[in-house]
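Of the protein chains in this complex, all but one are displayed in their positions.
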Amino acid sequence: MMDEMLRTNSLTLGFKDRIVIDELDLDIPKGKVTILVGANGCGKSTLLRSIARLLKPKSGSIELDGLDMDQLSTKEIAKRLAVLPQSTSSPEGLTVSQLVKQGRYPHQTLLKQWSVEDEKIVNEAMTSTGVFEMADRPVTSLSGGQRQRVWIAMTLAQRTETLLLDEPTTFLDVAHQIEILDLCHMLNEVEGKTIVIVLHDLNLAARYAHHMVALKNKTIYAQGSPEEVVTTEMMKQVFALDCEVIEDPITLTPMTIPYSKKAARRVKERAFAL
Amino acid sequence: MKKVFTLRPQSGAFSLQLPIVPIALTLCLFLMMVVLMIVGLSLGSTWVSPLAIMQYFIGIDVGANTFIIESLRLPRMLVALLAGAALGVSGLILQEMVRNPLASPDIIGITGGGAVAAVFFITTFSGILPMSLLPLAAMLGSAIVSVLIYALAWKQGISPLRLVLIGIGINAAMSALTTLMIIFSPINSSSQAYVWMTGSVYGSSWSAVQQMFPWIGCAMILALLCARAVHVQQLGEDVAKSLGARIQWQRLGMITVSVILAGVAVAFAGGISFVGLMAPHIARFVIGRSFALLVPTAAIIGGTMVFVADVIGRTAFLPLDVPVGVLVSGIGAPFFLYLLYRNRKG
Partner (left out) sequence: MGERLLTTRSKIFGLILLILLFILSLYMSIQVGQQQVAWYVMFDALMEYDPTNADHVILYHRLSRAASAILIGLSLAVSGAMLQALTRNPLASPGVFGINAGALFFVVVAISFFSIHALTSLFWFAFAGALLAAVLVYVLGTVGDEGFSPVRVVLAGTAINALFVSFTQGLLVTNEANLDRVLLWMAGTVANRPIEVLLPVIPIVIVALIIAVLIAKPMDLLHTGDEIAKGLGQRVLTLKMLIILVAVMLAGGAVAIGGMIGFVGLIVPHIARFFVGHQHLWLILYCVFIGAILMLNADVVGRIAIQPREIPIGVVTALIGTPFFIYIARKGFKQS
């Protein structure tokens, strides 16, 4: 039995003559939540875009379910893998339900544009993301968190086994960040989806990931369970930041507490006071 | 009342969603167009009563009026209608594809290519070759220039912005060539060329209608089939790709349809501007943003604009016959500005 949903074979990515990812071999486990982390500009979004076939590799290949992605038609891929790109914009006046319906695109044909099944799946997608009540409102009138949930609903309507999300929590407040990641967790637990996320917040990444991948210097620096990946050494190497790593009191996952200039002063003051 | 009617027979062979209110609006527009057509056929240097026109259509002999309707007014009106409809839909497709409200066949050079060929034909071959070849020359010109624009804009695919920029560049060169030819030709052929560039359906015959109809009919159907592609591409390139849309093929398809429509319109009615730009905007004011409905609406509005302008052009300034292109923008622009003013609340 295959354990990998997605696998890259000596994948090289870049723009013009600049190489961003070099000869990367990465396995993404099936039915797990995998989170990619790394410093700004380390190529994690580029990697995700390439896995989502939005960017053509310079060399190397990507396998989906053991099949070379190059051999699959783009529509075939769309039935197996859904992507939420980093920046999305919805056209003026488009309503929530109209947007979510577009997720059925790969399953529809010219003649079958709105089957019973389509309707059922779209409604389910809107219900599980909690946007059903806003079905007729224009997407542009919603708040950032609501909008993000609508876009996730669209990818859910695609009914794929794999879901790729590129920084889905950017510009969201902390409550909405948790809400979106809880939603991903639920989709993984209940529906057994394979989920790949690019995320900036390391503590949240450690909380929600089964498998973490830290990127540095165009390749993988470390991968494994959050406990294996999130270490003081990794923080120093990948982010060039001195940290303490402690245990998250709620989830018992690793949690990083960075040192900073201000913190250093406070520690000193504290020491004097004692 | 439910806003959407779903067409979905038991067999499951096909399924479609039909929004009710916009469809009703489109039908109203269509009826309005038919009424205007009857009025338009009545008007002219000889008044033919609307009743006689309806009688003519259901096959009752109307005597001497038959000649006026059948040989003079109807073919001219149909050419105007077809040309306007084609330009409206052509502009609609371009605006949706490049997502720029300023796109239209006359801005990105499709019309310009036709104009160069036609003016070249008029200034060089008039008197040598029969004028019936003029549409062919114009159509060829549009096609060649469109292929040129597409080829120049190709660079690992077509990006809409690059396509538009290259289009306006080529268009500028084309209009420079046209001006050059007009300036260096004798005054009678230069004024003939100028009338052509303005757009005119004077003296249109049934053979023009017969030649236009199959092209425009097929292209309209193809335009309707673009609806899914248009809607998915509105979500942005990345999302469209990840939903499995083959956007480069879709873009090629859309451009082809748009070029066929504009090319045929230009070939038989000359360089009518404004319709391709404005008919889609007016259609959007009325219908909203469902592409499948915008196609017929833009066609009806574009067609109506042109034939109404032509009726006014041939009746209001007698004995002059003012070219339709002059009146289309003369009447269309104030109407558009009024709509813009009406819709000021966002």
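Each chain carries a letter (A and B) given by its place in the written order, and its residues are counted from 1.
Here is the rule we use: a residue touches a chain if its C-beta (ideal position, glycine included) is under 8 Å from a C-beta of that chain, and two chains touch if they have at least 3 such contacts.
Just so you know, these numbers come straight off a predicted model, no measurement behind them.
Engineer: Which visible chains touch the chain that is not shown?
Structural biologist: Output: missing chain touches B.
Engineer: Tell me which of B:170, B:269 or B:300 is the one touching the absent chain.
Structural biologist: The missing chain is touched by B:170.
Engineer: Out of B:17, B:126 or B:159, which residue would touch the omitted chain in the full complex?
Structural biologist: Reading the full complex, the residue touching the unseen chain is B:159.
Engineer: Quick one: say which of B:52, B:107 or B:279 touches the chain that got left out.
Structural biologist: B:107
Engineer: Can you list, in ascending order, the subunit B residues touching the missing chain?
Structural biologist: Residues 100-103, 107, 152-153, 155-157, 159, 161-162, 164-166, 168-170, 172-173, 175-177, 179-180, 182-184, 187, 190-191, 194-195, 198, 273-274, 277-278, 281, 317, 320, 322-323, 325-330, 332-334, 336-337, 340-341, 344-346 of subunit B touch the chain absent from view.
As a convention for this text, only the chains that are shown with their structure count from here on.
Engineer: Which residues of subunit B touch subunit A in the complex?
Structural biologist: Residue list for subunit B touching subunit A: 6, 8, 12-17, 225, 228, 231-232, 234-236, 238-239, 241-246, 288-289.
Engineer: In the complex of these two chains, what residues of subunit A are touching subunit B?
Structural biologist: So the residues of subunit A in touch with subunit B come to 49, 52-54, 73-79, 81-83, 85, 88-91, 93-94, 99, 102-103, 105-106, 108, 110-116, 118-119, 158.
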